[in-house]
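Note that one protein chain of the assembly has been removed; the remaining protein chains are unaltered in position.
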Amino acid sequence: MPPLTLRSRLRRSIGPDIDGYFFVLPTVVIMVCLIVYPFGLAVWYSLSNAFIGEETKFIGLDNFRYILFEDDIFLLTIRNTLLFAVISVVVKVVLGLLCAMLLLRIVRFRRFLRGAMLLPFVAPTALTTLAWWLILDPTYSHINWMLQHVWPFSLFDLGPYLWLGNPTLALSSVIFVNIWRGLPFFIITILAGLVAIPDNLYEAAEIDGATTMQKFWRITLPLLRPVLAVIILFSTIFTLADFNIVYVLTRGGPMNETHLFATYSFTYGILNHEIGLGAAIALFLFPILILTVILLLRLVRRDSEYEL
Amino acid sequence: MSSSEPNSMTTGGGAALAVNKAPMWRLRKEIANYVALIPYIAFALFPFYIIAITSIKSKQEINNLGESPFWASGIAVENYTYLATHTGFFEHWMVNTLIVTTVSTIISVSVGTLAAYALARLKFRGVEFFGVAVFITYLVPQTLLFLPMINVINAIDEVIPIRDTYWSLILTYPTFLIPFVTWLLMGYFRTIPVEVEECAYLDGCSRLSALFRVVLPMAVPGIICAILFSYTLSWNEFLYSLVFIQDETAKTLSVGVFTELIRGDIYFWGSLMAACLLGTLPIVILYSFLMDYYTSGLTQGAIK
Partner (left out) sequence: MTRKTNGHVAEILDKPSSRRKFIKQSAAVSGGMAGILATGIAPAIGQTHELKMLVNSHFVPASDEELKRQLEEFGKAEGIKTRLDRVAHIQLPAVLAGEIQGQKGHDIVTVRNADPHLYSKHLEPLDDLYAKVGKAGGGWTNHDVGKGRDGRQAAMPWYFISFPIAVRTDLIAEIGEDLPDTWEDVLRIGIKLKKKGHPVGIQLSHGADSNWILRGLLWSWGAKLVESDSKTIAVNSKETIDAFKFIRDLFKNAMTEEVLAWDDRNNNVCLASGKCSMILNPISAYRSAVRDKALIQGTDKPVHQVINHIMPPKGPMGRHMGSSHSNVGIWKFSKNVDVAKRFLDFHFESKNAEKLLQASSGYNQPLLTNHALHPLYATNPKYYFAPFIGWYTHAIGWPGVPTAASQTIYDQYLLPDAAAAVATGKLTPEESAKKIEKQMKRIYRRF
């Protein structure tokens, strides 16, 4: 039996990697000093009748009851946000994977092409959304002009579309702009993951007679999994909390068909000062998301590494 | 460490496959590759074309909506000069934003790398709790979080005046950058085989030096992603900058542009689009520096 020194006892209760604490120390210090209080307060707001500048009182889940059962716009907001997030993320994952694989193989103009793909994400968000507002303008949309005057579209007499005024088109436009802006995130991060996969794995598979599809499913995807899981999670969170696009393009209209959690929460919380309601709306998916995060972390950490 | 060459054959993935096939087939495949990329490129760049064209249109042209919106006759430089003469775009906002972004990124990526390594590799009590806790703050959207944040900033402001300076941002940006960097790099570190590190330990490396000498070089594309995206998230951040800083000379780019170029229902489109282009430039420059390291050359060398 190994001697029961302090060190070995520590090791048994804490785990083999005690020095891990030093690795995470700076992060913990920063987060505890700066974010624990605001985070706790935000959660508290959702359970209180908080009104900016007034005293707050705990009211339990009353805010949630109000938004679910009395407020008639919130249910629409749930539908909008879920549609928005699911469609956006799925499209971004699929297109991101495809485009990253294309970008991987090119040799000429590599820097330019990869840079071009990155632009929508790195350009100032507030300003590119304004540009999209012009492009989708109700009166003088660039796209409508193109459909009417530019060959081959002009052959089909495609009527002027109300990109931001028709409920279905408005939600589609908002989703489209989100995809436009978020796709580079996927492309570049997946590309970084693809680049790390060594060639000899593919060579070995080829020698064993694997097809392209088999190579993709058996080699590429499993090795990408940790990275893919993390960025899908991030993208979902970012997309669910997206504020800017709707705020600039439609402000929740037409008739609340594009209101998302973030914009509706803003209306209640900041414009009307009812922070309790605003917090309840913003944190509506909080429990589900925490669960997802925990599960995902377990998944990523448990992922077995490949053998060389 | 092997340096990267733009035309290296080790681009990872498919290029190595083509070695034994006929050259004609290879060329066709390459062309097909580029052609398949065209829709993506068009999709990404189309709005930038409009931004660029609008930024060189004169005010009269912007309003003249009967003409083609895709062409500008002549170049209205005044849209750009307006930024220099009537706003603090170059002298204040650009500088402030550059400082905030650079410092925040450096802090976040350094701290995040260490934390990511712990999350990816190490087993100790509380590591999972730490991983979840670090991420949880992301679940509170900024439009809600900024209010309690103000209390924190005000409390610090009592001792050191950071309101209305870029220090308030340098303190708060890491709160959303670090979780991002940590989790992102954790994903990348997980794709690096443990065996490589174990070799280093056998050679007598400590954990920290193994991290720096072995793991980080292999994770360079991931780290570049982290740097790039940290930079971008800081650069585009709007809300904290709006509520912590109102002093004209201390504003960051996005907030300043909105204040000056959007007045009631009047939008100075030419200058707004010019600001958009100019505001993209620093990150594009940063990217072109970093892209040289974005290949697998280093990864390959380490394994062999």
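Labels for the chains are A and B, by order of writing; each one numbers its residues from 1.
Please note the rule applied: a residue touches a chain if its C-beta (ideal position, glycine included) is under 8 Å from a C-beta of that chain, and two chains touch if they have at least 3 such contacts.
In this text the structure is predicted, and so the values were computed from the model without any measurement.
Tell me which stretches of subunit B touch the chain missing from the display.
On the side of subunit B, residues 59-60, 62-66, 86, 146-148, 150-151, 153-154, 157-161, 163, 239, 242-243, 246-248, 255, 258-260, 262-267 touch the unshown chain.
Taking the full complex into account, what residues of subunit A touch the chain not shown?
Against the missing chain, subunit A presents residues 52-54, 70-73, 137-140, 162-166, 170, 250-256, 267, 270-274.
One rule holds for everything that comes next: only the chains that are shown with their structure count from here on.
Report the inter-centroid distance (CA atoms only) between subunit A and subunit B in whole Å.
Chain centres of subunit A and subunit B, defined by C-alpha means, are spaced 15 Å apart.
Show me the residue ranges of subunit A that touch subunit B in the complex, using the header's touch definition.
Interface residues on subunit A, with respect to subunit B: 13-21, 23-24, 26-28, 30-31, 34-35, 37-39, 41-43, 45, 52, 95, 99, 101-107, 110-111, 113-128, 130-132, 134-135, 139-140, 142, 145-146, 149, 180, 183-185, 188-189, 191-200, 202-203, 206, 220, 223-224, 226-231, 233-234, 237, 241, 243-244, 261-262, 265-266, 269-270, 275, 278-279, 282-283, 285-286, 289-290, 293-294, 297-298, 300-301, 303, 305-306, 308.
Report the residues of subunit B in contact with subunit A in the complex, numbered from low to high.
These residues of subunit B touch subunit A: 6-7, 10-17, 30, 33-34, 36-37, 40-41, 43-45, 47-48, 50-51, 54, 65, 68-70, 111-112, 114-115, 117-125, 127-128, 130-145, 147-149, 151-152, 171-172, 174-175, 178, 180, 182-184, 186-188, 190-195, 207, 218-219, 221-222, 224-225, 228-229, 231-232, 235-236, 238, 253-254, 257-258, 267, 269, 272-273, 275-276, 279-280, 283-284, 287-288, 291, 294-296, 299-300, 303.
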